[in-house]
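Sharing a structure, written as structure tokens. Questions coming.
Only a single protein chain was left out; the remaining protein chains are all shown in position.
In order of appearance the chains are A, B and C, and numbering begins at 1 in each one.
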Amino acid sequence: MNPMIPLIAAIPLLAATLLALVGKWIPDAAADIVGMVAAAVPAVLAGIVLTRTVGRILSYWFGGWRPRAGDFPVAIGWAVDRFGAGFAFLVLILLTSALVYSWRYMEADRYLYVVLMLAFGAAMAAFVLSGDIFNMFVFFELMSVAAFALTAYKVEETSPLQGSFNFAVVNTIGAFLVLFGIALLYGRTGALNLAEIGVRLTNDGRHDGLVIAAFAFITCGFLVKAACVPFHFWLADAHATAPAPVCLLFSGVMVEVGFFAIARIYWTVFDGVLGEFQHPIRDVLLGVGVVTAITGAVMCGLQRHVKRLLAYSTIAHAGCFLIGLALLDPSALGGAAVYVIAHAFAKGSLFLVGGILLMTRGGIDELLLHGLGKRLYVAAAAWFIATLALASPPFLGTYTGHALIEDSASKLGYWWVPIVLAFATIGSTAAIFRAGLRIFIGAGAGDDPILSQQPSESPPPEEDPELGIMSAVTLLLAVAGLLCGAWTGLATRAVEAAHTFTDRLGYAAAVLDHRVPPPPAPETWHTTTSSIVWAVVTLVGSLTIGFGSVYRNRWPESMTRALDTAYGPIRAIHSGHVGDYVAWLAFGTAVIGGLFAVTIR
Amino acid sequence: MSVLPYLLAVFVFLVGLYGIVSSRNLIHIAVCVSVCQSGTYILLLAIGYKTHGTAPIFGDIPSSRKVVDPVVQSLTLTDIVVAVAVSALILAFALKAYEHEGTLDPHEIVEMKG
Amino acid sequence: MTRSMRIGLFLAGAAGVGFLLVWGVLDLPTFGHYAGPYGDIVSKLTEPQRHIANAVTAIVFDYRGFDTMGEELILFSAASAVAMLFRETREADTKDIVDAVRADAVNGLGVLAAIVTLLLAFDVVAHGFVTPGGGFQGGVVFAAAFVFVYFTCEYHAYLRLATTKFAEPLESFGAGSFVGLGMIAFAFGLAFMGNFIDYGVTGRIRSGGSAALVNWSSALAVAGGFMVIFSEYLKDNMAARYGRTKKVVQ
Partner (left out) sequence: MIPLQSVAILFVALGALCVVLARDLVRQALLLSIYGFSLVVLFVVFQAPDVALSALVVSGIAYPVVLVGAIARVAAIRKRRPR
């Protein structure tokens, strides 16, 4: 057993508690340094572990309770595969970047901010490495509690406490749904280890109400975290309230943790017993993904609050991730994984630019910032590079992810998937491009009647901010996001890893019988013509529509009015009322669960 | 009759949800969240119960005695701590919202929509 | 959305969720007929393997001790977050507030009650492996002893005893030592949270090996965490009542 595995989570957690112990008496700079080290060291460990997971699953048993081959696991075990280690690596890299960026960004009680960030990052890393369903739940809650707290960090400046409150209530209820699912599974199988539950469910073979309800509740509970329609409402509120470096983690990895959880639990637990119902499950999840992608893209175009705009863009991309996952195909899943990586870097960079705007210009409203970003050259460069990365241009940014998902979809007969991906990408990227043109170039009109007005955060702009480190991190992330797509080796490795990830029997053999599963066949990258065509379409579409919408004042008045009327209902649904959100949560769970109930017989 | 404890868990959970949806007060919502959560305790403990089983403490009973499942009890203990922590946090948000907006009505604290 | 629309939407959803839940629970083993192996296996193991009489605490602090570590960290994060949210009201703001119960009998009883409660807390923690109880329950009772002082004596006396200067480090130390104990096992060449102390005799206070240390550190973390939460709420309350909060909108 490799002691590096638990240290990935233990180091940041220990550092968080120590920092809380001495934080009052040490200077802020020391707290920052401790935080960065405590995030960077486990990042390196996760990287090392990642290199050791080639075609293998490393298990780790806490307290030394390693069961003998074939015995019942009585304690908590982690099972680290490529995806898990890679995801933990991504989380810790982003955590380190966020903490480096915060060096100059955060003010009061900095040590508490660092403490909560470390707990947040460590919880996500632990969550993706865990192989025990209740252990996953515990770290899911730790991640949520730290996230709730972080949204409210700048409590004096961001008066909309709405964001934190709605976030906390909706996500807590999502966690209850997961817990109900866990309880049902425990009642049937009497086990908590994912592999053991999977084996027992498959041997039992019943796919009755219990299994369907458990699957529905666990899926819907995690879809709340993954911000899928109709569970997505909290996300925009939380992002608009949270500090920029926290948003980086929210959009970059926290939302994706929800998808990771669904994928992990589906392929270790339900794949056996529900395997023959792949078709209905695929169709239901695809439906949710499509609705999410379209809603996110449409709502994104209506925002002028930059962080809220980026949040809706995350929802649009979340829909695309769900489509990649829903195809239930290793190649599409690998595509979703590289897509997540490229998106995390690019979107993170955009949020960090938002933070720079808040700090130097004292505002986050696109229209109010019109032309005010002209002299922020590095930030502007980062913004446009990241926009390009999200537009999925050929062989850059999110392209490889898109291509893998699209190819696998057309192989499975879902010819319309590329259209949805293109719509979501164009809709969201056009809005980001539009905001960039307005803020950094000063293009177009300073008014747009369609965009919804939000109370803007208005911290006093700092007189002489030192932007060096902040700009460097921002630019670095943007470039990383763009280059991800150029590295096709990453995509092929992700597909190989996805083969291991989706191999239920291999996982069970590795965890319960300590056998090494056969390594997946090596993959090669095939560029298809259609993927390049679609990449050009999304790129050109994003840029044209983004450019066009800057000049909305030159559009015919009747068209603007018609658009405004058409957007009325969807705007009204996003009401900001926590009761509405919970009502939608119940309704969405009923619809998704009901569809599973009707189709899985 | 023998499914009554399970149905109780479902009932408590749904009642709590109803309270959240229909509420006009943030503190009331925080309390309803904790009611919702108690539904999960009940379900867990009901699953692990054994007729005529005793508590899983072997101090003065022979280890061959039939005992109820200790695992669900430990899960519930964890769940309870989580519930208190989350409730304290949600209440703190509610208080802060009150301080800023001067109201506890979820309808009136809405500043962002659309 | 109007309130009635919201409730209508919810009732439609709740009907579906309720149907799913009932459909699911009806397929569970009948109440009273727990079937799964996990609990039975662990019940048989705790005494021979770990010399712990109380199977629940054995699971909480040993077999699934790692979950409990996560749980203490949740409490730790929540307490830090509450402290962060109420940071506008500092202890200085409530320094010269006099909020006292002026009755000797009540004061005396309060102190007595506080002492008894403290002893009870230690008892609950110490006997966690033998009787129901353990770090969590004892920790809350420990924090409650301090609240007694507030209710029966004076706010200031409470503040002096349960000052955040004491409670916050206690909490962080507890949560930290939990993680630390996990790592100490590495020094003995064991796995994270492995047991490195002999198990003692079943039924005695000192049984359970290093799970006993874990029990105590969780008691510290819980006591500290709840003291922080209680203090912050009371402090904030005092400041609001006696007009020292700076920020009141409108």
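Note that contacts are C-beta pairs under 8 Å (C-beta built on N, C-alpha and C of every residue); 3 or more make two chains touch, one makes a residue touch a chain.
Just so you know, these numbers come straight off a predicted model, no measurement behind them.
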Among the chains presented, those that the missing one touches: B, C
Absent-chain contact - pick from C:G65, C:G133, C:G176 or C:G194: C:G133
Residue in contact with the excluded chain [from C:M69, C:A143 or C:L213]: C:A143
Absent chain, residues of chain B that touch it: 1-2, 4-5, 8, 11-12, 15-16, 18-19, 24-25, 27-28, 31-32, 34-35, 38, 41-42, 45-46, 49, 51, 53-57, 67-68, 73, 76-77, 80-81, 83-84, 87-88, 91, 94-95, 98-99, 102, 104
Chain not shown, touching residues in chain C: 31-32, 54, 56-57, 124, 132-134, 136-137, 140-141, 143-144, 147, 226, 229-230, 233-234, 236-237, 240-241, 243, 245, 248, 250
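What we mean here is this: only the chains that are shown with their structure count from here on.
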Chain contact graph, described as a line, ring, star, complete graph or other shape: complete
Far-end chain from chain B, centres as C-alpha averages: A
Centroid distance [mean C-alpha coordinates] between chain B and chain A, Å: 28
Computed distance of Cα centres, chain C from chain B, in Å: 16
Contacts with two or more other chains, residues of chain B listed in rising order: 13, 17, 21-22, 43, 47, 71-72, 78, 82, 85-86, 89, 93, 96, 100-101
Interface hub residues of chain A, defined as touching at least two other chains: 134, 138, 141, 145, 148-149, 152, 155, 180, 186-187, 192, 572, 575, 577, 579, 582-583, 586
Of chain B, residues touching chain A in the complex: 13, 17, 20-23, 26, 29, 33, 36-37, 39-40, 43-44, 47, 71-72, 75, 78-79, 82, 85-86, 89-90, 93-94, 96-97, 100-101, 106-107, 109-114
Chain B partner contacts - residues on chain A that touch it in the complex: 134, 138, 141, 144-145, 148-149, 152, 155, 159-165, 168-169, 172-173, 176, 179-180, 183, 186-187, 192, 236-237, 240, 302, 305, 308, 452, 454-455, 571-572, 574-579, 582-583, 586
Chain A-touching residues of chain C, taken from the complex the two chains share: 1, 3, 6-7, 9-10, 12-17, 19-21, 23-29, 34-39, 41-42, 45, 62-67, 69-71, 73-74, 76-78, 80-81, 83-85, 87-88, 165, 168-169, 171-173, 175-176, 179-180, 182-183, 185-186, 190-195, 247
